[in-house]
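All protein chains but one are shown at their positions in the complex.
Labels for the chains are A, B, C, D and E, by order of writing; each one numbers its residues from 1.
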Amino acid sequence: MADFISFGEVLMRFCAPGAQVLSQASSMDLVYGGSEANVAAALAQWGTSSCHVTQLPDHSIGIAAKQSLLSYGINTNHIIHKPGRIGIYFLEHGIAMRAPKVIYDRFNSSFEHLDPSSFNWDEILEGARWFHWSGITPAISANTAQACKDAIRVARKKNITISGDINYRRVLWNYGKSPKEIMPELIAQCDWVIGGITDFENCIGLNQKTEDFEQACVEIQKKYPQIKFISTTHRKTFNASHNNLQGLLWNRKKITTSKVYDIQPIVDRIGSGDAFMAGLVQSALHNKSENATIEFATAAATYKHTMPGDVLVASVTEIESIMEEKNIGKLLR
Amino acid sequence: MADFISFGEVLMRFCAPGAQVLSQASSMDLVYGGSEANVAAALAQWGTSSCHVTQLPDHSIGIAAKQSLLSYGINTNHIIHKPGRIGIYFLEHGIAMRAPKVIYDRFNSSFEHLDPSSFNWDEILEGARWFHWSGITPAISANTAQACKDAIRVARKKNITISGDINYRRVLWNYGKSPKEIMPELIAQCDWVIGGITDFENCIGLNQKTEDFEQACVEIQKKYPQIKFISTTHRKTFNASHNNLQGLLWNRKKITTSKVYDIQPIVDRIGSGDAFMAGLVQSALHNKSENATIEFATAAATYKHTMPGDVLVASVTEIESIMEEKNIGKLLR
Amino acid sequence: MADFISFGEVLMRFCAPGAQVLSQASSMDLVYGGSEANVAAALAQWGTSSCHVTQLPDHSIGIAAKQSLLSYGINTNHIIHKPGRIGIYFLEHGIAMRAPKVIYDRFNSSFEHLDPSSFNWDEILEGARWFHWSGITPAISANTAQACKDAIRVARKKNITISGDINYRRVLWNYGKSPKEIMPELIAQCDWVIGGITDFENCIGLNQKTEDFEQACVEIQKKYPQIKFISTTHRKTFNASHNNLQGLLWNRKKITTSKVYDIQPIVDRIGSGDAFMAGLVQSALHNKSENATIEFATAAATYKHTMPGDVLVASVTEIESIMEEKNIGKLLR
Amino acid sequence: MADFISFGEVLMRFCAPGAQVLSQASSMDLVYGGSEANVAAALAQWGTSSCHVTQLPDHSIGIAAKQSLLSYGINTNHIIHKPGRIGIYFLEHGIAMRAPKVIYDRFNSSFEHLDPSSFNWDEILEGARWFHWSGITPAISANTAQACKDAIRVARKKNITISGDINYRRVLWNYGKSPKEIMPELIAQCDWVIGGITDFENCIGLNQKTEDFEQACVEIQKKYPQIKFISTTHRKTFNASHNNLQGLLWNRKKITTSKVYDIQPIVDRIGSGDAFMAGLVQSALHNKSENATIEFATAAATYKHTMPGDVLVASVTEIESIMEEKNIGKLLR
Amino acid sequence: MADFISFGEVLMRFCAPGAQVLSQASSMDLVYGGSEANVAAALAQWGTSSCHVTQLPDHSIGIAAKQSLLSYGINTNHIIHKPGRIGIYFLEHGIAMRAPKVIYDRFNSSFEHLDPSSFNWDEILEGARWFHWSGITPAISANTAQACKDAIRVARKKNITISGDINYRRVLWNYGKSPKEIMPELIAQCDWVIGGITDFENCIGLNQKTEDFEQACVEIQKKYPQIKFISTTHRKTFNASHNNLQGLLWNRKKITTSKVYDIQPIVDRIGSGDAFMAGLVQSALHNKSENATIEFATAAATYKHTMPGDVLVASVTEIESIMEEKNIGKLLR
Partner (left out) sequence: MADFISFGEVLMRFCAPGAQVLSQASSMDLVYGGSEANVAAALAQWGTSSCHVTQLPDHSIGIAAKQSLLSYGINTNHIIHKPGRIGIYFLEHGIAMRAPKVIYDRFNSSFEHLDPSSFNWDEILEGARWFHWSGITPAISANTAQACKDAIRVARKKNITISGDINYRRVLWNYGKSPKEIMPELIAQCDWVIGGITDFENCIGLNQKTEDFEQACVEIQKKYPQIKFISTTHRKTFNASHNNLQGLLWNRKKITTSKVYDIQPIVDRIGSGDAFMAGLVQSALHNKSENATIEFATAAATYKHTMPGDVLVASVTEIESIMEEKNIGKLLR
C-alpha cells in the first residue's frame, strides 16, 4: 500500500574505521544497505510511503538488516526471510590519492536463491505509484532476474511509473547470462532510466562510440520509446577526498543540468547515486519542474558525501538549503 | 583572588562522533563548556589566574562540569551548586557543504533559576583586574540578567576592566524582555565590546543600516563613551570545512586588522570566538600593542578550529608560532 | 490497526560506558526507550502488531527517537511531533555493591506539554485487542494524566483489555496532584495490574500494612472489581551484579509463581520490568495458561538483564529455552 | 621445517562488542582464527616451531588473515592464496543464562574449493614431529576431506605423531557424505584423538550407548589400535559466565584427570578446546608425564576463557602458575 | 594553605581495554595517578582541602598529569615542572584466575631526578593539618628519599599529623640503598602507619616471624613510640574477579576490625589501598571513632574496586550507604 516500491538485495557492509585500510582493522563499522533500499530509505524520510521488497536470511542478522530498513520508516511487509546467508561487502574509504576499495562477498546469498514465484507482485504493487529496480538485481542470478522481470511486467500492466538504475557492475553477472541478453528487455519498459555512457555500452549496446550523453540518450530512446527521462551524474575525481558533481536530466528533447558542486572533503561516497535517484523520484512524485528535479537530486547526491553509511539522512529542507546556496556550511544558533 | 573573573552558564555538550549526523549516533562525545568559561579556560592555561562564576546542579553531572573547569586550572570557589538540571546542547559537526547543527536543550537549567542575591560580587571581584560577561547570560532569564547587571555594577565601581561579548542568540531571549531593553545598559559600562554588525543591530540598535564595521563602532562609541575597544572577527565560509578568518580591533580611532587565516580542514569551530576573546584579554593584561593583540587573538581563534571541544588547548608559544608563520604545520623532531 | 497499543513518554538515555561512573565519562552510550514503548518493542519483535502513541520533539533527535521505535517494527503512525525538548535520563550502571544511578532530566519535555485533545483515541484504538499504560504517564503533568484517562475510557468502552503498570516513581508527581488523587480512577478500569506492595501503598492506599502480596491483591480487587490479574516480580538483590528474580501472578483466586532465576552477572537491569510486562501480554494474547504466562514473563525479564539498553532483544524461542532450562548458557554450533 | 604442522580453515570472526546481541551492533570486533590454526598459534608462542597450512583468498582480507597467523610466529610458507571468499562466523557472547550464539557464514570459501593436489605434503611435512588436523576439515567438502586424508597418509608414512580433534559440528557435513563415511579412516591413523562421547557417537559409532568416557575409549582403541591417547574436557555449565572445567587423558590403560577449575566470569570460551589441544602437544613434545600433560592442557584451556579472541595469548610460565595454584588472581608488583 | 599535603610521584597509566591482555591492545586507556596523589584526590572530592606536591615534566603530557589532579580539586601550586620524562606503568586487568599484570616503566623520570632543595617545605606545610607520604617515594632515588625526609622533618617540627603508607615494592629500591637503611627513620616520625606484616618485614625488620598483625603492631610501636595507629587491610583473593576485604586499625591498645566485604566482580583494584588511606585521613580529620574510621576506610577501599582508574570517585554519602548496608546495589529512582 506504499506509493514507492523498490526491489533489490540488502547487504551487510563492514567498513574499516576512519582512514584505516582493511588489513589494519581490529573492528569494523557495520551498516546495512543496498542500492534500491537506499532509495526507499531516503524517500521514506521525506514522507513518501515506501516499501522495499527483498529476501533475507531468517537468523538474527537477517532480522537486523530488516530492522535497519524499518528504522527509516520503510514498509517491510513483503520481505521474505528464508535460510541462507546475507551478502556482504567490505569497504575501505579512499583518502587523497588512495582510492576507496570494495571487496564483494555477496555470492550465494539468500537473495540470490530466491524463488521468483514467492513474490506476489500483483498484491505488492497494488496502489503503488512508482516501482524502482536496478541493474544489480538481474546481474545476480537467473532467479533474481526473473523476479525483476515479473515485477516490471506487473508494474507496466498497472501503469505504474518504472525507474531503472542501470548500475553496471562488471564483477557480478556470473550466472551465464551477459547484461545484453537480459537488460534491454527490462530497460525497454522503463519510464526513467538512470545510467551513464559506460552503463549503456555494457548493458544495451550503442551503435557508435560516443562521449556525448545527449547523443546516447537520443539513440537509446529511439530503441526504447517508452523511456521518458534519462538521467546521470558527471563526476570529476580530483582525488578520493575531492570531487565535483553535476546532475544531468534528459527529457526526450533536451538536457537540463544542475549546478556543479565542489565536494571537499568527502566522508563516504557510497550511496550518493541512490540519493540522486531518490531525489529524482521525490521531485517527480511532487510534479517538480525538470530544473527543480535535477537540482534537488544533485543536491541530495552531494549531501550524501558528507556522512557515513549507505543511506542519505537529511530532510528536504536541509537538501534545499544546499541547493539554494543558503548558509552553505554556516553554523546557525 | 583571581585576575580574571568570568560569569556565565556552563553546558553539557553532546556531539555526534566523527562525521555522523545526530540521528546516526549510538554514542555521543561529551565535553562541558560555555562561552565565558571557555575564555577563562584558555587564560588559565596561559598563566592568568582565572575564576569562573556560575550555578550548577548539585548532582554528579554538575560536579563533573565543575571538574572540567578545574582541570584547566580555573578557580571554582564561587560556583554555587543547587538542585536543578544542567543546560545541554547537541552538536553535529558540519562537513563540506553540510552545515554544523546545534540543538539547544538549555532551558529551565539550574543557572536560569539562580538567585542573583546569592552571588557576593563585592567579595568575588575583590582584587580582580578584569571581568568578562557575554550577551548569552542576560538572554536566559530575568534572574541571570540581574546577576549580570549586579556584577557589572560592582566591577565598574571597583574600576575593573569590563569586557562584554554581545554573542546575540536569537533563540534565547524567551523571558519577556528584548535584547534592546536589557543590553544597552550593560554594554554602556564596558571597556571592551566584542561583536559584529548583526549583534549591534539586534542588541543596541544602529541609527542606520551599514555594512561598515568601523562606521558602526564610531556610532556605538558615541552612544557609550566608556567603550575603549570594539573587536570582531570576519569569517568567510567557503564551506563547513573551509573558512577564512580575520580579526579586527577598533580603538576609538582606527581599525587594526590581523592577517587572514585560511583554515582547512576545520575540526570544530565551536569556541573559536571564545579563544579570540581570551587572546584579547591575555594581550591586554600584558600591555601588548594593538597590532600584537589582534594578531594573537586571531591566531588563538584560528588554532581552536583544529581541535575538538569547546576549549582552546594550546600554549602561548604554540599560538605565537602560528601567528609568526613559523613552521606552519611542520613536523619537528 | 495494531493489536497492542501503548501510550507513554520516550526518553533519551545516556549511559556512562562500561563500569565508569558518570563523572568519568568522556562519551556516553545512547539509546531511546520508555517503559511503555519498551513493552511494545518486545511484542513487535514477537510478531504482535504493536503501536506506540506519544509526543516527541520535531527536531532530528525527536526523529531519531521515532526511528528507534520503528526499528523494532512498532507502528508510529500516531506519534505527534511538536516543538520542545525530549526527556533525558542519565544512567550509571551498578557493579558489585555500587548501586546503579539514574539522574532524571525529563521535566518540561514535549510530552509533558502535550495537548490531550490531539490524540483521537477512538481512531487510535479501533481494532485493538490490548491497551497498556503505566503510572509514569499520569505522574508527569495534568495534560498527560488527562490523555491517559481519555485513552483508558475509550479502551474500556471498546472492551479492549487494559493493563496498567503502576510503576510508582517518587521523584515525578510534581504538578500538584498526588498519586492517590489520580491513580485509583485509572486502575479501577484495568484488567491487568502490575505492581508491588509499595506501589499499592503509594498509589492506591491499602487498609493495613502488609508484606503479603496475595493479601494485598485480595484487598485491591475488592475495591476494584474489574481487575482480573495482578502481577509482580520479587527481586532479591545480593548486589548490583547479582540478583534473584521470581514472577508472581494472582488471578482473583490464587498466586501462581515462576521458578526463581539466579542472575549473575547483570549487564543492565533497566527494562526488565517492561520485558516482564511484555511477556504477560504476549502470553495472554495467545491464551496461555497462568503457569505458562508467569514463567514466560519471568524468563523474559530475566533475559533482559543480560544485554545493554532499555529494550529486550530476543525471540520467543530464545526466551522459552531459558524458561525450559534447555542449554542454559551453552554454546551450540 | 617446523616441528608442528597443522592444516585447517582460517575464518574471519566478527563479534558483537561487549554484551550486545548481534542485532544491536553498529560495529563488530574482528579477529581471525580457526581450530587448527589456534593450536599452532599457542604452540608458536611457547617456542615450538609451527607451520599452518591452509588456503586463503588473494585479496587484502586474505592477506590480513595470514598476517594474523604470522603475528604469533606461525610459519605461513605453505599457505596458498587463491581467488574466493574467506569463511566468516558471527559471534555473540553469552552472559549469565543467555547462551553464546554462533552464526556460520563459512560455506563456499576459498578453502572449501581448494585443490588437494596443490599441497605437496611430502615437502610440507619433511622434518616435522607432529601433524594436527580436526574433524572440521573433512566436514567442509570432498576436496578438503581429500587433502586431509593425503596429509595424514604422508604423516603416517613419515612416522610423524598425528593428532585429530574430532570437533563434530552438526551444521557442516553438507557435501553428501556423513561423518561415519569419512572420519573412521582418518581417526584410525591417529596417535592422539581428542573428543567426547558425542563426537565418538556421531563420527565413529559406538557399539553401545555409554556415558562412561573410559569405556568409550577402550572400545575405540580396540577398533583403532594405532590410537595411543584419547583426551577430552568435561565442562559443567552453570551458566554462560560460570563453568567448571576438567581435563581427562586416557592412555590405553587408565584415565588421568586434572584438577577442576571454577571459571567465573568467562570472557570468551571460543578457542578453549584449541588451547587444550596445544597444551597436550606442547607437553608431549617435551615428554611430560601424563599427569603434567593433562594439568598443563587444562590450565591452558582455562586460561583461554579469560581473554577475548580465538587464540590463547599466554606464556608457559603464566599457565603453570595457574596450574600450580600460585598467586591465583593476585596482583604482584 | 591546604589541610592535607601529600608528596609523591604521579604516573601515566596505560591499561589494555576490557579483558584484553597487553599484547592484544591496539589502543590503551589512559589515566594519571600515583599512590599519594590518589589519596589527595579522594580527600579533595570529600571537601578536605588538599595539595599534592610532586615534580612533573614540562611538556604537554606533564601538564595533562597536572590537569588530572586539578580536576579533582587538588591544589597543584607546589608542583614543579622540569624537563624529563613521566613515569609510566602498563596495566592488564586480571579476570577470573588470570592475575592483573603491572609492567613498570617508571625509572629515570623527572620525579626521580628532582632536586630536594627545590621544595620549600616550610612554606608548603604552613597551616597544614596532615602530611602523607608513602614508601614508594624513598624507594625511587636518593633525591626523592631526601625530599621525603625533609618534608617529614618539617612536618614533625610543625606538629602536623604524619601518615606513611609503607607500600613496599620490591622492584623499585634500585639506587643502592635497602629499605631497612632508609625507612625506619621515616617511619619513626609517623603518627599513622599503614602496612601489613610483609611490609614490616621488608622495611623495618621484625624480631620474630609472625602472622599475627596485632603482635607485629605491638613490636613496632615499641621501637617507634611516636606511632599512634597502625592500619592495614586483609584481602582474601578467591580469584582476580572475586576478593574479600576487611580493614584493621590498631590504636596502641587493640585492633578494631571492619565488616568483611565480598567483592564480585572486581572492575579495577588499583588504588583501593589509597582509597582506604583517604578514608582513614578523612575520618581522623573529622574526629570519628575508631570503629567509624575503619568502617569508612574499608568501605571506601571496597567502593574503589567497582570503577576504572586509580582514583576513587565517590561522595561520602555513597560510601556511607555501602558501610551502612543500605540499598546495596539497588536501583533507586
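In the analysis below, contacts are C-beta pairs under 8 Å (C-beta built on N, C-alpha and C of every residue); 3 or more make two chains touch, one makes a residue touch a chain.
Source: prediction; values computed, not measured.
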**Asked** Looking at D:Ser35, D:Gln55 or D:Ser68, which makes contact with the chain not pictured?
**Response** D:Ser68
**Complete:** Cross-chain touch to the chain not pictured, restricted to E:Asp105, E:Asp150 or E:Glu219, is E:Asp105
**Prompt:** Given the contact definition stated above, which residue among B:Phe229, B:Tyr261, B:Phe276 or B:Phe296 touches the chain not shown here?
**Reply:** B:Tyr261
**Fill in**
Omitted-chain footprint on chain E covers residues 14, 17, 21-23, 25-31, 59-61, 63-64, 67, 85-86, 88, 90, 92, 101, 103, 105, 107-108
**Message:** Applying the definition given at the start, please give the residues of chain A touching the unseen chain.
**Reply:** 18-21, 23-24, 94-100, 102, 104, 169, 171, 237-242, 265, 269-270
**Request:** In the full complex, which bits of chain D touch the chain not displayed? Write them out.
**Result:** 60, 67-68, 70-73, 76, 315
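The definition used in the following text is that only the chains that are shown with their structure count from here on.
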**Message:** Counting only Cα atoms for the centres, state how far chain C is from chain D in Å.
**Reply:** 45
**Fill in**
Taking each chain's centre as the mean of its CA atoms, chain B sits from chain D at a distance in Å of 62
**Prompt:** Touching two or more other chains, which residues of chain B qualify?
**Reply:** 21, 23, 26, 60, 67
